[in-house]
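Step one of this worksheet: look at the structure below.
FYI, not all chains are in this one, though none of them got moved.
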């Protein structure tokens, strides 16, 4: 059975903060959240948001996390420091604001490298449009691609992974789906670019996760896998396998076949409805292990690939049902 | 374990008609499709569309089906005989066309009774609107409710079950969802009215199936359950449990608790992509039996109801995962 590192969203551990830290006023610090995350059985890594979770000394912060038993899987950009970013980061119409977003990203890449990681995930949610006649699409696209290239060239040894999402916060994102992201990456042309696939974003984009992964593998590189679940109408951030169990299993089979060896990161929102984030993360790990065992049973059985080669969905379902039941 | 009758969609058995009936020209007859359906292991019943599947002598037709080992679960209205019905059946603006739809329904109810069944399912897909300013909503609603009452009163011993669907063929249906249907039934007031819940329609309406079933049980009566599956963006008609396994299990648990004892009807479309309809139907029965076993394990375990009473989704997921794995 393939073995993955398991990483998770640090902010989840602010869930029910007042009951976990009765004396806390305000929000927990990143290190407090990390200490709580470290109690999750099976968790190996964290992703840190930049600049939100970053301290002045990333190397020291990394050592403190290592003392808790946690590695840094990578950093992820957040463009909240300047309120003007609401109208766009890499596509802001004001060249000064746009450059500020680019420079912040470069600093984030430097910070990622100081942790020893070589992975920066970029989600460009602010780059989009809400209204007809709001945007000059050609200029916006050119600005986006040029900025992606500029940050990728900042440090060729750091992998830059673009995480797409169709909507939210903008009504429409410039990079809403797998294929538009691949078009941008091809146009940018930097070899250290790749894609992070977030399961709930993929559903929200009306895509099949395993198909998206296969296309990313064919046309670029899959650099990150965010597992969670949802109903396809918004970015629900639910527990892994809680809704689309078979699509999750199919994704795991696909990324194993394509040789993905990065972390499995849980981008779930237990804090949104007050769930226990430690139990929730342990449930996610348990579900992935359960599905990886089913994936193992499937790969040992060539009847599935024969059924798939005929697009025989009935036989494939029966084989998958049995594999999920452990029989 | 609860035992259900299993019924299915007759038109599914036109799938790959030319390879099944090499000498066939045109479409198979209803009785040809029934003969093919009779080869499905475990199938007990059929639903017949009216007037499409009805012959001149319903009693004789019922006996021929009985000879094949199949009962008639009920009839289902189709409003295709008059092309004017495209603009509306019970809500057509022309009183003569509207009355024709009502009268056709009454004949269908009579035909249902001649089969020995007491169930007529009505799907009012043509009753809706496509454009702003196309419809006088108050008149349309009043026409719909009055027609539902009129056909219900035609034969108080026949259960009239309304099957809702949010869109298609009209851009918006007048009875799109569970609650609007219940409002219409309350206003019509006839005691022999109830609701048929179609799983894929429920997803398409952005509803949770078990919640819809519970509300129908509280406010009216659940008279029909159509199982299938889909992705919530259209009426996919996929195999049971192929996408939303847990929501299907939750629905089965809910209807058992509420005492549903009608048939489980498979409203799937194997013919849409050329799947083998016999194997597909057998897979659906097998999946339901599998899920009913899991439901039995869950009902024997009061940890689930305790978790649900706290809305503790993490614990509930773990219990359900184990029950589905058969452990």
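To keep things simple, chains are lettered A and B as they appear, and every chain counts its residues starting from 1.
Going forward, a contact is a pair of C-beta atoms (placed from the backbone, for glycine too) under 8 Å apart; a residue touches a chain by one contact, two chains touch by 3 or more.
Just so it is clear, the model here is predicted, and its values are computed rather than measured.
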Query - Full complex stoichiometry in copies [only 2 chains shown in place] - result: 4
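Methods note: only the chains that are shown with their structure count from here on.
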Report task. Averaging only over C-alpha atoms, locate the centres of chain A and chain B and give their separation in whole Å. Result -> 39
Query raised in the report: Can you name the residues of chain A that touch chain B in the complex?
Result: 206, 231-233, 239, 241-247, 270, 273, 275-276, 279-280, 283, 286-287, 290, 312-315, 317-318, 321, 324-327
